[in-house]
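Only one protein chain is missing from this complex, and each of the others stays in its spot.
Up next is chain A:
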Amino acid sequence: MAVPSFLARERIIAKPGFNRWLIPPAALAVHLSIGQAYATSVYKVALVEHFDASLTAIGIIFSLAIVMLGVSAALFGTWVDKNGPRAAMATAAVFWSAGFLVGSLGIFTNQLWLVYLGYGVLGGIGLGIGYISPVSTLIKWFPDRPGLATGMAIMGFGGGAMVASPLSRQLMNWYDEDYTGAAGEVASGNSVALLFLTLGLIYLVFMLFGALIVRVPAADWRPHGFDPATVKQKALVTTENVSASNAIKTPQFWLLWTVLFCNVTAGIGILEQAAPMIQDFFREGGTSAVAAAAAAGFVGLLSLFNMAGRFVWSSTSDYIGRKPIYMVYLGVGIVLYIGLATIGASTVWLFVALAAVIISFYGGGFATVPAYLRDLFGTYQVGAIHGRLLTAWAAAGIAGPLIINGILDAQGEPGNLVASDYRPALFIMVGILGVGFVANLLIKPVSEKYFEPKNTDIPTAAAEPERSTIR
């Protein structure tokens, strides 16, 4: 599928002297926008009332978007790598924005299926393409610090929800005078429709700005003082390249898929349940020592650690290596989960500290994985490989809540649960992290039979490189 020439990869090859520090804001413009996906709780109840639908029926909008994220990242990954970041970012902007606009029409006309089609399907495609669009570009611009570079962008995805939540409340307050954003208040459907319209236009401009300023490095470019030979010396790091179609044939890909799946499943277990969990952990005689407002504050704190973990841990991986940092995420994660299950209910501060570090590892796992892929498979089609790996996220998004909700449903009624009711779920998470830990330990360098011939580092739409012997 060809793209208009002004979007093509060949048109955005940076001239000598281009400053690579213009690339992170381009990536952030996209990730801050699509990170809105995690701020849907702001208007969820308003949509339930507007459509007179169940919470589950409205929840499908978000679930559909996340499933489409996984599907589109996997399907369009190769297209993204082939056509470059400008085409990908612009396409993501159009889909993400169209999702909001069609969704807005659905709310205005009271047709829920249009919201499914808009935000769920179109928006979800924008999410998937947008999420992977800057990754390989950042890795190519920052071969000396790929963890820092991808950490910055993927931190933006965590930050996007932080921006969208207060912004959405403010906008709905402007469109509905009776809505102040206080707990328990519900905005009108009309104000949510106008919110969708506004966000769709804001995100379109913001993401297109990213597409406009993004550049790819010339084939022979490298940062000042950077010697690729120093990278090659590190264990597990290759300077060879593996195509996306070959990568999925390697055990390394599926081991890393398992690592990501386990890390995300464990993190989602806490994130999904954060507010009621802290209240349940400190419930005595039917009353919790933690007020609803404090529980909401806990959710906010976890968001901060989720975002910070993406940047801090991913940057740290540049120094200690990708395999060791995942040993920390998964191994220390096991210890922290056991701590949460056994002594977590002793004091609030200990509970908060344990959960916060666990969530920082969850975020770190997301942000470090592109650099891990680069180490194993090279830069050639790292975006496409990343896209395929994100199916682990979609699978974990189903498994994590299923495990925690299934266990808690069996333990008792919401509002009456106590700390001990969480123990089975927490110990299951310990087992899952153990599986991930072993999978990470088993990752070895990729066999050279999967390597592409030389001169395939910069893929172009016109030149299909000579293929490796592995099909």
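Heads up, the rule we're going with is that a residue touches a chain if its C-beta (ideal position, glycine included) is under 8 Å from a C-beta of that chain, and two chains touch if they have at least 3 such contacts; residues count from 1.
Please note the rule applied: contacts and distances are computed from a predicted model.
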Which of "Urease accessory protein UreF", "ABC transporter permease", "Oxalate:formate antiporter" or "RNA polymerase sigma factor" matches, in UniProt, the chain that is not displayed: "Oxalate:formate antiporter"
Sole contact to the chain not displayed, among A:60, A:163 or A:236: A:163
Option touching the unshown chain, where A:104, A:258 or A:303 are the choices: A:303
Options A:14, A:60, A:75 or A:248, residue touching the unrepresented chain: A:14
Sole contact to the chain not displayed, among A:29, A:89 or A:389: A:29
Contact set of chain A toward the excluded chain (per top definition): 14-22, 25-26, 28-29, 32, 156, 159-167, 206, 209, 213, 217-218, 220-224, 291, 293-301, 303-304, 352
